[in-house]
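Other chains dropped; remaining ones untouched in position.
The chains carry the letters A, B and C, assigned in the order they are written, with residues numbered from 1 in each.
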Amino acid sequence: MILGRVIGTVVSTRKDDELEGLKFLVVKACDFDGKPTGAAVVAADSVGAGIGEVVLYASGSSARQTHLTKDRPVDATIMAIVDVVEVDGESRYVKDA
Amino acid sequence: MILGRVIGTVVSTRKDDELEGLKFLVVKACDFDGKPTGAAVVAADSVGAGIGEVVLYASGSSARQTHLTKDRPVDATIMAIVDVVEVDGESRYVKDA
Amino acid sequence: MILGRVIGTVVSTRKDDELEGLKFLVVKACDFDGKPTGAAVVAADSVGAGIGEVVLYASGSSARQTHLTKDRPVDATIMAIVDVVEVDGESRYVKDA
């Protein structure tokens, strides 16, 4: 999985039927501190993530293993909202309470 | 999924039988403003996308989950036409009405 | 899918049984004009492609969806021979008749 920060949304009305009801978020890969520094992808949201949150997203067929995305044509899905990233014994990112 | 702009077509008469009837479009990855800046792929079209439109495409096995591409040897499929891309609270791309 | 030009062959006698009878071609990713400029992969051939032809190849599990490659351990398969690549309204590549 990749750590990313949710920075936006994509709206689409003309799409494959299987996508009905899914929310698409723009996620930018981020470093351990939650700073968005990497590539951007558009991911389906399976956990109600909000703008600004640090999340984990899964790619490929694994992106279709959540309840919301089963058998749907999506190749990236946010499957967890991150509370803490600890690296080398140090808390690098902690979600605001 | 990746944001891309449709910039062309690929025509093929000699191909695997499973591809009959599919349309192949050249899609170039684009930034949030819809400007094509990234790598080009050839994607099957499942939504009737036209030249110049900003779209989302899915890769890998997820590209085979639309009605049109089920069980076919395609690894990239346009599954949505983009209306709006909003990033950091700003509408970066809005499809012409 | 990726546009590529067939530039060579790979011969192997000691291989997994499931590969018996498959032909392996060296394909180099090419630009819209058919000029090989990108990375090289070795792809199974499902359409009788010849050296020098511009083709489309699919990667990953999609490479196993042709009649010839079903359930075989190949992750790249040529599934179409390209006749025309048209980009920005211009025919960039046209196969010799």
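Annotations for the structure displayed:
The rule is simple: a contact is a pair of C-beta atoms (placed from the backbone, for glycine too) under 8 Å apart; a residue touches a chain by one contact, two chains touch by 3 or more.
Predicted, not measured: the structure shown is a model, and the values here were computed from it.
This structure file shows 3 copies of a single chain, while the whole complex it describes contains 5 copies.
Just so we're on the same page, only the chains that are shown with their structure count from here on.
If the chains shown are joined wherever they touch, the resulting network is a simple chain of contacts running from one end to the other without closing.
Bringing chain A onto chain B by least-squares fit of CA atoms involves turning it by 70°, to the nearest 5. Chain A and chain C, compared by their mean Cα positions, are separated by 33 Å. Remark: chain B and chain C have CA centroids separated by 20 Å (rounded to whole angstrom). Those residues of chain B in touch with two or more other chains are numbered 60-61, 63-64. Every residue of chain B that touches chain A in the complex is listed here, in rising order: 1-3, 32, 46-48, 56, 58-67, 69, 77, 79-89, 92. Residues of chain A that touch chain B in their complex: 7-19, 24, 26, 40-43, 51, 60-61, 63-64, 71-76.
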